[in-house]
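What follows is a short report on a single structure.
Note that this complex is displayed minus one protein chain, with the remaining chains in position.
A and B label the chains in the order they appear, each numbered from 1.
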Amino acid sequence: MKIFRFRGGIHPEGNKDPTACHPIARLPLPKRLYIPLQQHIGEPAAPEVKVGDHVLKGQRLARHQGSVSAPVHAPTSGTVIAIGDHMAPHPSGLPVQTITLEPDGEERWVETEPAVDPFSLTRAEVAARVRDAGIVGLGGAAFPAAVKLDAGNRHPIDTLIINGGECEPYLTCDDRLMREGAGYVVEGVRLIANGLGAKRTVIAIEDNKPEALEAMRVAAAAHPGISVLRVPSRYPMGSEKQLVTTVTGREIPAGKLSAEIGVSVHNVGTALAVCRAVRFGKPLVSRVVTVGGGAIRNPRNVVVPIGTPAADLVEFCGGFTVTPTRVLMGGPMMGQVLPGLEAPVVKGTSGIIALTAAEAHAASERACLHCGRCVDVCPVGLVPLELAARVRAGRIDDAAELGMGDCLSCGCCAYVCPAHLPLAHLFNYAKGEIAARREAQRKAEETRKLAEARRLRLAAEAAAKAARRPARTTEKAETES
Amino acid sequence: MTMILSVAVVAALGLGLGWLLGLASQWLGATTDPVVERLTEALPGSQCGQCGYPGCGQAAIALSKGEAPVTLCPPGGRVVAEKLAEILGTTFDPGNLPDRGPLLARVRTDYCIGCSRCIKSCPTDAILGATKQLHVVLEEACIGCGACAEVCPTGGIDLEGIPVTLRNWRWHKPGVGHA
């Protein structure tokens, strides 16, 4: 199968060996689970339980609301002891509405509804099951998966791509998942393909994971519609746009969705969760997390109930050898700084990476040399140095005109920058500012409409008042004349 | 003689040129100023009066004459100021702007006597409530102009900043030192 090349990209040091060689371990039940109601992109879920309620494993704790949302389920059986604010796994460290669960240790499952023949389900039924299971993109973006499956109804999908790229350094959770659960993953892939009606299915895996490639090849051998594709290891191969280009040679236009060019991309972890949900009726209550980085004593992959505080994970992996310079959720390239170890693991958390000072490469910033390396590596063809200069000068609109909105935040530019400019940070700031401006613009338009409506209302009231007293005005007019 | 001739020459030249200009101005007479129209469009249009002018239209006229700074509109904040500066072709120093961020009015439940004065004063109809009932501010429609706080007889309306949540949290600008 022909492989296409996307522009730019980098080859960061993988650092995957310390975790890739250990089988996935199971975390003993933590004392408390903190389950945020917003673990996905979109509207937060609305709680359905009260403090003091006893819940079973897999029972729905909060239902989805709005079209882009996902429900949240109990990761184990136990008692709801609080519903309130807890630190969100987000760089701001702001509180988020969270259900606190005290496990009873029994792990009793709620009644589940396994599908007799999952492949006879219609597209809508698959999407409904995926939605009810609370599945979101497990690669890190946490976009509700059912919305993506549903998008297949609006745009015909011809190619389904399963993302086993895992291009971020340190992370190996998808690698281990493919090695250990290839059969389930392939079944999930087939269910998604069935749901979307895709003609062609490609499982793309980077060539630095030969064992996973082999395991997936064996598992997929019986299914002619599925091909396993070996793609070169190059960051950001695991980014949706870059993977679509690599596999199909098609480029997703700026501001468009992959579905609009007939391609749908799902992560391998998502495929496994879909298999569990559709075949066994089990909601998404746990995930594999890579606990790694130089500061972790025994780095490895762990199956973790959603809501486990990061501190429990670190402790399970032997604690820190040295005080880490930076603790990240997700990989070192696109991961976000963890505000504190009390923040819980959520559906989109692919890793907890504790970096030592040497790994964090913290270096003081110098002046831009205009060397253009950032231009060479930018996978979407932007000119980061020009963007950065504009963002710094506060000319956000100019930066937006130069394509700020197309930035993936992949961090390639910041990685290669010899002057150590905080390019990724600058661009995150600029994108936030663009969003804030759009919001202000929207509000201003809304205000104008409201003010206009008020003016019309006052005018109508005045007219009505005048109409109610016609006699008096005519009288007055007569006396005046 | 030379003096009289000199005066005559300059006077004749001045008169002649003045007459030509008068003719030209008839052809090129200034019509309505489209700059004012564009400025009015850029302003929020809520006629809240916080700038010190009775309404956005008057504020636009003052802006076009250069009598008011582009930072005059508190509800508009930095975004509107930038847009005004662009239309007028001037620049402004964002540091001069008291950028306290957008505000929201909030009714103190234990102070509200249900007089409904705030409802009448609100330029965007953002306050709900009936006489002798507790009033409430619709956050989505409130522009934080403070007109309601001024008329409230019990001082029961506060202007507060919009609380930062995960939804509106943004990355701050990295502190960049010049090399």
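The rule we apply is simple: a residue touches a chain if its C-beta (ideal position, glycine included) is under 8 Å from a C-beta of that chain, and two chains touch if they have at least 3 such contacts.
Rule of thumb we're sticking to: contacts and distances are computed from a predicted model.
When the unshown chain is looked up in UniProt, the name that turns up among "Putative alpha-E superfamily protein", "Phosphate-specific transport system accessory protein PhoU", "ABC transporter permease" or "Ion-translocating oxidoreductase complex subunit A" is "Ion-translocating oxidoreductase complex subunit A". Taking the complete complex into account, the chain left out of view touches A, B. Between the chain not shown and the residues A:Met1, A:Val116, A:Ala222 or A:Ala367, the one that touches is A:Ala367.
Check B:Ala42, B:Ala60, B:Cys73 or B:Ile87 against the missing chain and you find that the one touching it is B:Ile87. Check A:Ile3, A:Val322, A:Ala358 or A:Ala393 against the missing chain and you find that the one touching it is A:Ala393.
When the whole complex is considered, the residue among B:Leu20, B:Ala130 or B:Val164 that touches the unshown chain is B:Leu20. Against the chain not shown here, chain B presents residues 5-6, 9-10, 13-14, 17-18, 20-21, 24-25, 28-31, 33-35, 38, 64, 87-89, 91, 178-179.
One chain of the complex is left out; on chain A, the residues touching it are 367-368, 386, 389-390, 392-393, 395.
FYI, only the chains that are shown with their structure count from here on.
Measuring from the averaged C-alpha position of chain A to that of chain B gives a distance of 40 Å. Contacts from chain A toward chain B in the complex involve residues 38, 88, 90, 92, 94, 96, 365-367, 391-392, 394, 397, 422, 425-426, 428-429, 431-433, 435-437, 439-441, 443-444, 446-448, 450-454, 457. By the touch criterion stated above, chain B contacts chain A in their complex at residues 44-47, 75-77, 79-80, 82, 94, 102, 123-126, 140-141, 143, 164-166, 168-174, 176-179.
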